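Note that one protein chain is taken out, while the other chains of the complex remain in position.
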Amino acid sequence: MASNRDWTWFYRLGSPRWFYETTGRWLPWLWTLTLLLLTTGLVWGLGYAPQDAKQGNSFRIIYLHVPVSFLALAGYYLMAIAGAIGLIWKMKLSYMVMKSAAPIGAALTFLALFTGAVWGKPTWGTYWVWDARITSMLILLFLYLGVLALQYAFHSQESGNKASAILALVGTVNIPIIYKSVDWWYTLHQPATIKLTSAPSMHIDMFQPLLMMIIALYCFYALALILFTRAEILQRERKAAWVCELALQADKDSAGEAEE
Amino acid sequence: MSNIGFTAYLKRDLLLSYRRLGEAASPLMFFLLVSILIPLGVSPDPERLAELAPGMMWVMALLATLLSTEGLFATDHQDGSLEQMLIAPQLLALPVLGKVTAHWLVTGLPLTMVSPLIGLMLSLPPVAMVPMMASLAVGTACLSLIGAVGAALTVSLRKGGLLLSILVIPLYIPVIIFGSAAVQTAVDGFNWLGPLAILAAMLCAAIALCPLAIAGALRLVSSN
Partner (left out) sequence: MKFQFDSFQQMIEMAGHGPYVWTAVLVSLLVMGWLLVRPLQLHRANLKSIARQLRREQRRRGAGEEKQ
């Protein structure tokens, strides 16, 4: 019977200590994997993939722009889901993940906009153009900044978490609406000369490094999220015995190093 | 289910606004004053104004609504009546809807009524007058609802005003896109009922969903 099933695994997931210790074991592998994939993907894309017939070498920016944009959007959903789990199950760890996801997502959205702008100059002659995707990205950036601002505006950690979670959820409902609206708005006003390059028929030689970069960015995101969450765990659980032990141990280690 | 909570708070807020008529009228004043800035800042040329008018009027209406949203729950929070609302036995969504409706009646509706006058000053083509009023009526109701979510989230913060703008403007964007599109479509001679229908759909969704978010935000913030 379902009610007899053991749900302790779910609640164990909510333990900050379990998270800290388990991710601590994964980290070396995650670091290696991320750096390996990133370097390989970049070198492949920048040096070995063929250049685009129309855009020439500036097309290589796609190997950064597209993966970063994916993660920027996916990261928002992850943040919102973490917030929802925190609200529903009152899991502290979930709130910590949500809080960590915000700056990462905001930075990646900024990168998406920046790489897009830099790509735009040689391609369309201008750094900025109000097309549907870029405008939606800009709005996404403001949604992220809103969640960040709300998080730090409250004195009580608890209230800040809940408020951010609610805002993230409201934003999630809105993202498809915003995207569709902006898309529709753009088709109304589309200037005849500028057409956003998508690359629907990409040659396989160009697509493979892109795929690798996307996977690399997912690993990178996981790594950054875990690192930020671990730091947050220490901050919030500082009264816990295991954290105190950890801190004293680290203190002894660094004191030992200083003596040498 | 009785709607006592709804009508009670609607009447209460209307009465309170009536007693502070100056405050209640400030979004309207803002709307009127800013419409003077546009010809002065851009150009008084009727043709250029006519091009800009639909969008500019919508932007001004949005800003005017945003200004007044800040005070939606603030006074209640300060004098403790927000707590009363929270511990009352009825569904929190009812008083919330009552308050937001009162807010719309005091800000959105006057804006809609005044818009033909502003349209005249900004050389809005006559064919766009009715679409402008219709889109403003429906759109400002959406703006009130969405803004109330932001107001509820920031009610206990001191410098809540600026934060409110940051939170709420991204959420306002679909409303302004379709609102000004309704007017622009009319100016271009096409059927403007399409964008208006989408606006109305947004309003229905907002009426259904926003009170939940507002209630959630009010509860968590007041248990601070």
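Every chain is named by a letter (A and B) in the order it is written, and numbering of its residues begins at 1.
The working rule: contacts are C-beta pairs under 8 Å (C-beta built on N, C-alpha and C of every residue); 3 or more make two chains touch, one makes a residue touch a chain.
If you're wondering where the values come from, they're calculated on a predicted model, not measured in any experiment.
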Which one, A:Y48, A:W128, A:Y152 or A:F207, makes contact with the chain that was left out?
-> A:Y48
Which listed residue, A:L37, A:V68 or A:V182, touches the chain dropped from view?
-> A:V68
Had the left-out chain been drawn, it would touch chain A at residues 42, 46-51, 56-58, 60-61, 64-65, 68, 100, 103-104, 107, 110-111, 114-115, 118-119, 121-122, 205, 220, 223-224, 227-228, 230-232, 234-235, 238, 243-244, 246-248, 250-251
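Simple rule for what comes next: only the chains that are shown with their structure count from here on.
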Averaged-CA centre spacing for the pair chain B and chain A, given as whole angstrom | 33
Seen from chain B, its contact residues with chain A in the complex are 149, 153-154, 156-157, 159, 163, 166-167, 169-171, 173-174, 177-178, 181, 184, 202, 209, 213, 216-217, 220-221, 223-224
So, in the complex, the side of chain A touching chain B is made of residues 139, 142-143, 145-146, 149-150, 153-156, 159, 162-163, 166-167, 169-171, 173-174, 177-178, 180-182, 184-185, 188
